[in-house]
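Dropping a structure here in structure tokens format, bear with me for questions.
With one protein chain held back, the other chains of the complex are shown just where they sit.
Which chain is which? They are A and B, in the order written, and residues in each are numbered from 1.
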Amino acid sequence: MRIFEGALVLFSLISFGYFVALNAVYLTFTAIAWRGVTYYRRAREFSGAEEAFASPLTPPVSILLPAFNEEAGIVESVRSLLALRYPELEVIVVNDGSTDATLRRLTEAFDLVPVRKASRAGLPTALVQGSYASRKHHDLWVIDKENGGKADALNAGINAARYPYFCALDADAMLEPDALLRVAKPILDDPDLVVATGGIVRIANGCRIEHGQVVDVGLPRSPLATLQVVEYLRAFLVGRMGWSRAGALLIISGAFGLFQRSVVAAAGGYSTTTVGEDVELVVRLHRYLRERGEDYRIQFIPDPVAWTEVPEDIRSLSRQRRRWQRGLVEALWRHKRVTLNPRFGVFGLVAVPSFFLLEIAGPTIELVGYPAVIAGSALGYLSLTFLLAFAVLAVLVGAVLSVSALALEEFNFRRYQRGREAARLVVMALAENLGYRQLLTAWRVLGLVDVARRRRGWGEMRRRGLGYAPARGESRGR
Amino acid sequence: MIGGLAWVSGVLALLSFLLVCALAGRRVALAHAERRRLSTEERLRPLALALVEGESVELPRFGAYESRALARVLARYARQVSGTALAHIGGFFEDRGHIAREVAQLESRRAWRRASAAHALGGMASTSATPALLQALGDSDRDVAAAAARSLGHLGALDAVEPLVYALVDGRLPRAVSAQALLSIGPDAVPRLRGLLADAPVEVAAFAVDLIGLLGEASDSPQLVELLRDTSAEVRAHAARALGRLAAQDASDELRRALEDRIPFVRVNAAHALGAIRDAFAAPALARQARGDEFDPAEAAARALARVSPGVLVAVAAEPGSGPHLAQAVDLLHVQT
Partner (left out) sequence: MTGNGQPLILIADDDPDILALVAFRLERAGYEVVQARNGEEAIQVALARRPDLAVIDVMMPRVDGYEATRQLRQHEETSRMPIILLTARVQEEDIARGFDAGADDYVKKPFSPQELGSRVQAVLGRR
């Protein structure tokens, strides 16, 4: 019994310690992000992003659009990509063995004809069965290949890409017309340093969409989707911005990122053996470039927007989050050797250990912490008043953090124009800490369980690629 | 302990309450300001247009707000128009004392003040601001320097050419900004750029070559042709690209020789240039490169061959072992007509 008591007290202490540390980190990040975003917004006024549109020196970009069973939206997506404001680009759709009419829709809409396209042999991929060019748009290509999963499709796209930079997209992501130009800006400004950039992913549920473009920004009706709106703002504007400023951005959303082709190809392209190919690539790029002692930047830019649909029901959301967690853990685990190795700078000393602590150890502590603390107070080790006071405190800290993320959005970008919706966002930001965050924690732990089961050879290993977008809109948004 | 927690909680509650209030208040204020700005600008636009067109107009007595709004509209026009219209705008700002005021702001201790002054001067179309802006180009704050660079570009300040090229190469300025500034100075910058070819560092020369390709004309080609034999591959590659952009017919002999260059990147640019010049004599060499070279030079050669001589392309692509690049180029020939 004494051991049990001891463990309980110890665990409560660990939980409290973790709580304090976690929130201290979040507060620091909020401060860093405020500086970063404000600085960015000011600089934007003087940086002349608009002019890059007319500049012959803006490097051309290959847009890679992997598509698996996307017959419903693929034509609109391609149309809106071809209409992006960017001086020179090609769009490469990689049809990843779709079993529906994806290819036929494209063929009809763009008058595709078979072409013997020369591709690099660089990255191994599933068999490419054919390539098509369009009679209507000289900048459109379609690569038709056997199913191999999203990473494999992207690798085929990298092999086929003609230009020095590629932009990886989810088939259902909708870029704003200026998004590519904005996400490319750091590369235009420092082409020798910047190897990859990512933009913000925002939630399209509730927006009015015409021709594959968000024409009117609005909030979703579903509370679950609205909670995700707040969560995404927090994750991108605070989390990504903070890490980017610290020089150790580990995640660029698979939904929207721009990369230097040669570096990605040299580092081996996307990994086909993880569900977190987007995180894994960025972590590997850091490692690859640090190992070679190169000076480089990987940056997050807060205003080029890709809109995506998110799940509105709890089951799909849970599946999505467990998969994200699994992907993240797989990526970090694969590169665990960089942890605390001074050779890897901020990336190895701070970023990777923090992710291990905050994303892997953290949720476990938190989840075990709740019952432990409750048990502790039930057994009289902790006073109930203290517990309640602490719970109130925890919720309030969360509220301040959530609302300040909203403030960041509101002060700098103001995408949600209607007052009523802004008010709803505030309510959701406050409510987020009562239940939703705990749910996220639980899914993270379940994701960990998935990883453990897979490692021991249990669990389902669904054939990869069979629906790398199982529910529309499972773009990585964290 | 609990007292402490309660105290902290109270502070936090107050903090979130204040944050929410600030958000709401700001939103209302901003919406109001935005409406006022738009309607004022719309109201002043006919006046601004008359000023741009140099019509003699009686300026009504303005408050400071209207005066700023008019200046904003005019500054936007200054970035879009040239010729006498631009001179009219410059005259307006000069007469009304705006230039002197902004130049004084360049000495401010706050970086964002200096940056917005440097930015504003670019929209005021008056060259009297040039010396102050040249000085601001060396500002320790990157934003200030970038704003000054853009403004110097808008003003077409020839004295800014060399400092801009050096700042670009040193990475003191965002590359896109300084490059764009140089481009907006325009063809008048070419003699200055030519001056940089002789004994400047390699990166400076390479970039100057690039700009000559964009701003110059065919008569600039002899000097670039010589650079096709430079010791630096970067300079050779940029020279080839520039010659293609200038469509320099008389460079074709040397460009064909550049197809033999050791460095793939130079061969890519040489092939591209020969395509742009449509040099029919290059067809056999391009065909050879398209068949046997590495990916990028082969691809460039095949595309160039399609422009130079579709007939030769079709013929060589039909030969056995002609490779993927010629095949692709032939297929595209049929698609893209």
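Assume a contact is a pair of C-beta atoms (placed from the backbone, for glycine too) under 8 Å apart; a residue touches a chain by one contact, two chains touch by 3 or more.
All values reported here derive from a predicted model rather than from experimental measurement.
Of the listed residues B:V73, B:L137, B:A251 or B:A327, the one in contact with the hidden chain in the full complex is B:V73.
If you put the hidden chain back, the residue from B:L19, B:A69, B:A85 or B:L332 that touches it is B:A85. Interface with the hidden chain, as seen from chain B, comprises residues 45-46, 49, 52-53, 73, 76-77, 79-86, 214, 245, 247, 276.
One chain of the complex is left out; on chain A, the residues touching it are 53-54, 56, 83, 85, 87, 177.
Methods note: only the chains that are shown with their structure count from here on.
Centres computed as Cα averages put chain A at a distance of 31 Å from chain B. Those residues of chain B that touch chain A in the complex are listed here as 1-2, 5-6, 8-9, 12-13, 15-16, 19-20, 22-24, 26-27, 30, 112, 115-116, 118-119, 143, 146-147, 150, 171, 174-177, 179-180, 183, 210, 214, 295, 298-299, 302, 323-325, 327-328, 331-332, 334-336. Within the complex formed with chain B, the residues of chain A that make contact are 42-43, 45-48, 51-52, 55-58, 113-120, 133-135, 138, 162, 185, 188-193, 383, 385-386, 389-390, 392-393, 396-397, 399-400, 403-404, 406-407, 410-411, 414, 419, 422-423, 426, 430.
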